[in-house]
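Just one protein chain is left out here, and the rest sit where they should.
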């Protein structure tokens, strides 16, 4: 934290406070509890059987139901906000996000971020900061590892800029790197009636598009409760007094809330793709506000067996979320850009059981 | 689930997809956790001491506080929605609902529904489906058993209809069938100061009416959080984009949310009637919308000792909920129908301790 001697208040880092190679240890480790799983369920209505029922998870080989992958992601992400993006102008992207260990109720997550890229903008008022953030459990094992880049204001526009360093980021996580957070499951024990669909890994094919049909309207109380659950302190989500005078005139909904809403909607069509193994990249194409209704559709980009494993296969999925527009015709592009109602374009690897 | 070969998306069953004798195994078993109990408490403000305090429950003979009966009901009900009522025009009623085993945090519930009645409507566009739904715990024991009937659309109006089969339903659950979910309690240990009222089983008499006095206003975020907690996917509760163009122009609140609100309000007058042993029947007389304020009153319809038990007695209670209208004068009927502010007419058996 950058704190002036005169003040006890954390003001967040500005562009010139970041240095290549610095590793920031973030505040407030967080024990994930049964109650967090319940709240996550109530906020998104997720229905994946592995995360919902201890018995179902145990039947496959889990010790108990794991915490939803995205809940773990949001908690780790939340820790990085006060140190990385409190003075961010924009969240530009994620990449190379790997889920490496399952997280269970009772586990405690902490996080660090290493500065791996810096590039001042030509206007000298801000710059792009690339960090590799990692979440650790109480045993010190890495549960999550991802790269994120944000545009951060400079404190002093005249401050000298460091030489630009841009990290090399993969277009997608390698299939060989997937599956660390999923124990070898007993695929014969996977009950498709309880799972919610008869479709397993082999039933999906690249190019297939799925309309997830349902829509869900978001309320201010919901996204703020969620974002606070993640101890994410980004000001734009909570303060109508200041945001009312800002660019949108309204509180902006945390982008991760949109990802979780889209993932929960995707159950209808991807019910057995129960685990997110990696996020290849994601763009928050347009903002979401309270009162908007979120819809989603997905395209299967690629299917791949997991090397050395015959229990699970990997589906590379592009999930697109829209606001106030059903997805029966799979809206995405319009001209050079996105269709105006598209809000999220997410590329990830999900794992689904293989046919027995 | 009915899934067309071309689609991975569950479209729900239509009237002609149901066959007498079919048993549907519903998706997504659900472990009920401490966090679900906390959320239920926060959503309704329930104050029954047995469900609130492990120590109070243990003093009576429970291993710990059981999950609220209605929370277990809503979770089982929620599982049936994608298979039974996704294409429902209306939820017509419940009957013969028995709570057979206490549910504790850590228990996992799953559900099935058996088709026990079918009757096409004369317009041939829809029909009534009767199902007997059952909730099971992780030991395979039935915790809940009830009949529900819904009006379901036909996919094809010209599809032939099966011969009408109508189940015989009891007007009320027999007293001899009550109490399975309540352990024999140590009534001498029942502390009425902690229970919240000095009135025990013997203090209630048939014909007695109780105004529960308080009113509670419902917000969109609250009913959606509740309904998602139950993994209930009925579209009308969540999607303002489509409902805004529908019959009411608004999201419709899940009827079970009203039951839970009325039950929580009924603490003020029925504080020691801590366990719902059966629901004889229920009608959602009119819809509830966000912004409305719910009030409730109850009439004691009947009192009955439990056969073979001297610890608990059964109160047959009719609880009536209204919107935007206090219940000091016990509103119910007006002309041939219900008073216009009445939203719920519920008939159930609650158990209360007997005088020591």
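Going by the order they are written in, the chains are A and B; count residues from 1 in each one.
What we mean here is this: contacts are C-beta pairs under 8 Å (C-beta built on N, C-alpha and C of every residue); 3 or more make two chains touch, one makes a residue touch a chain.
Treat the numbers as computed from the prediction; the structure is a model and nothing was measured.
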| item | value |
| --- | --- |
| Which residue of A:113, A:233 or A:319 touches the chain not shown here | A:233 |
| Listed residues B:10, B:210 or B:344, member touching the removed chain | B:210 |
| Option from B:83, B:222, B:243 or B:347 whose C-beta touches the chain left out | B:222 |
| Candidate in contact with the missing chain, chosen from B:28, B:52, B:108 or B:280 | B:52 |
| Residue numbers in chain B that touch the chain omitted from display | 33-39, 41-45, 47-49, 52-56, 65, 105, 193-199, 203-204, 208, 210-217, 219-222, 225, 268-271, 291, 293, 295, 324, 326 |
| Touch residues of chain A, complete complex, unshown partner | 1, 3, 7-10, 25-31, 33-36, 38-39, 82, 105-106, 108, 110, 138, 219-222, 224-229, 231, 233, 235, 238-242, 251 |
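Basically, only the chains that are shown with their structure count from here on.
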| item | value |
| --- | --- |
| Fitted rotation between chain A and its twin chain B in degrees, CA, nearest 5 | 120 |
| Distance between the centres, which are taken as Cα means, of chain B and chain A, whole angstrom | 36 |
